[in-house]
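One protein chain omitted, others in place.
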Amino acid sequence: MADPMRIRASMAGDKVEVRVLMSHEMETGLRKDAAGALVPPHFIQNVTVTHAGKTVLSAQWGTSISKNPFMHFRFKGGKPGEKVTISWVDNKGERRSDEAVISGG
Amino acid sequence: MSFHHLPAAVLVGVLAAALPCICVAQQDTQKEIERYRQLLAEGNPADLFEARGEELWKTPRGPKKASLEQCDLGLGAGVLKGAFAQLPRYFADTDRVQDLESRLVTCRVTLQGIDPAEATRNPFSAPGRPSDMEALASFVAGQSRGMKLAAPLRHEKELEAFRTGEQLFYRRAGPHDFACVSCHGESGKRIRLQELPKLTDPDDAQKIFTTWPAYRVSQGSVRTMQHRLYDCYWQMRHPQMDYTSEASIALEVFMAKYANGGEIQAPGLKR
Amino acid sequence: MDTRRRAVLKAGGGTGVLALAAAAGLIKPGEAFAQQWNKAAFDTKSFAATLKALGGSGSTESAQIQIIAPDIAENGAVVPITIESAVPKTDTIAILIEKNPSTLSADFEIPAGTDPFITTRVKMAETSNIYALVKADGKYFHAVKEIKVTLGGCGG
Partner (left out) sequence: MKLRGVKFVAALALGLAGCAGGVSDDEARARAEQIFRESFTHGNRQMAAKVETQDEVQALCSRYRNEPPKDVAEKIEREQAAGIRYPASGKFLGDWKQGEKIAQDGYGMRFTDPDTKRPNGGGCYNCHRIAPAEISYGTIGPSLYRFGALRGAGEATQRYAFGKIYDSQAYLACSHMPRFGHNNVLTEEQITHLVALLLDPDSPVNR
């Protein structure tokens, strides 16, 4: 199973600023291994961010998002102490979900 | 439009983008590369390695089902904070000068009962094959973040290692006649766009030596100081350097002498 | 299984400030990826084809969309990109890389309440134009920027 994400969520004015790093190979399917064989694609396809039961960001990704993906965005309506949940699923059906508590500014 | 939520680095980028656009002149290349690095600094994937390293550090493993929490990294069993800042150093129990990775191997062998060959089997990760050493080194180095490097260089064997490292630093060999000093003997030079530190200049050494281990975007992984040396010798057209070899540690002691006093910013983030 | 579970639980009590882990099994059914992955769009090989696959018939270049990225990337494997849209009612922001094997890199849905602003990192096979394609109120707008990809180190 993939390693946990590293999520930082903090207040910036009236908005929640979220930065996340995900642990994933993001294989394009075009890379060859040492023996010269193509390594099959393995990449995150969908990312969903929820807060208080509501989706605050969702994304579809292709193979050209960098390995160990990073994402930074902001949303309104969160408060310190509340949780932000980030989930992903990749093309092999593997998934991971982590949450972080929003910290003060 | 308001900028106050943007990190400073991005803000600088926005302002730069607002300047009248000119074609990229030679002198601007370095500036743009600098900007590239600033934009990356917002999130260092080495964080992921530090977290995994902490997990590995605390989890009982090996035949002895022990964690690494009692590992003596030079400041006593179980002392993590600041230990990396005083490496490499002489260890009486092994009667050797050891760097971080060499010492981690010792702890895995003695505390966890892992076979020495197994403990050094996969020091450098490849895609789909993560390395425990890269994660552990990231975690331990991170525990000295912000501290000043103070490798001791007092014990007779530490001084001996320095002399050896010095000889090796200038030793030219192979089909390209390369030595470490071929690339690291002058400040302000670069290979392609990569600046090269003069490793015998404290100003350069203090800034660079203290940023390893580092996440290398070109490799998609944290790489350790042992890998840095292995990779240099690869480029020098030498055969592969043995992991935690005496020569590698001697070179680290040599570099540490000049880097001493530099603030540890490891794990870093590099090309 | 045991190690997995322990790994997940321990990570939660880890370095504090940052992540809190939740086991894969803890994802509530329903919130788990009801959305689709638009294979047809990710298979496209040009700006026009991607636009069409996403459902657009034309797009207007707009100064209200900003692409913040370096002019030169030291390594094509990791190119930091920020896109900020000031187009009213921005619903989606897509990143397109003209000369990559597949043009579409990512498509973000921005619900009301979330800033039309996203930072991520993409792979670039070579020097190329990148497009920020914004859908707002049913219409498409874009901005474009060239990023040079260089060989940073000793090279192959």
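Per-chain numbering from 1; labels A, B and C assigned in written order.
Everything that follows uses one rule, which is that contacts are C-beta pairs under 8 Å (C-beta built on N, C-alpha and C of every residue); 3 or more make two chains touch, one makes a residue touch a chain.
In this text the structure is predicted, and so the values were computed from the model without any measurement.
Considering the entire complex, the omitted chain makes contact with B, C. Remark: the omitted chain is touched by one listed residue; of C:41, C:54, C:72 or C:118 this is C:72. The residue from B:34, B:115, B:203 or B:242 that touches the chain not shown here is B:242. Interface note for the absent chain: among B:166, B:201 or B:263, the touching residue is B:166.
By the touch rule set out above, chain C reaches the unshown chain at residues 72, 148, 150-152, 154-156.
Listed by residue number, the positions of chain B touching the unshown chain are 24, 26, 29, 156, 159-160, 162-164, 166-168, 170-179, 181-183, 185-186, 188-193, 196, 233-235, 237-242, 245-248, 250.
Just so we're on the same page, only the chains that are shown with their structure count from here on.
Should one ask which of A-C and A-B has more C-beta pairs in contact, the pair is A-C.
Centroids of chain A and chain C (each the mean of its C-alpha atoms) stand 11 Å apart. For the pair chain A and chain B, the distance between mean C-alpha positions equals 27 Å. Among all residues of chain A, those that touch two or more other chains are 4, 6, 15, 66-67, 70, 72, 74. Taken residue by residue, chain B touches two or more other chains at 5, 42, 47, 51, 217, 220, whereas all remaining positions touch fewer. Here chain A touches chain C in the complex through residues 1, 4-8, 15, 26, 28, 30, 45-46, 48, 50, 54-67, 69-77, 85, 87, 89, 91, 95-101, 103, going by the rule given at the top.
By the touch criterion given at the top, residues 3-4, 6, 12-13, 15, 17, 19-23, 25, 27, 31, 39, 66-68, 70, 72, 74 of chain A touch chain B in their complex. Residues 4-5, 42-45, 47-48, 51-52, 127-128, 217, 220 of chain B touch chain A in their complex.
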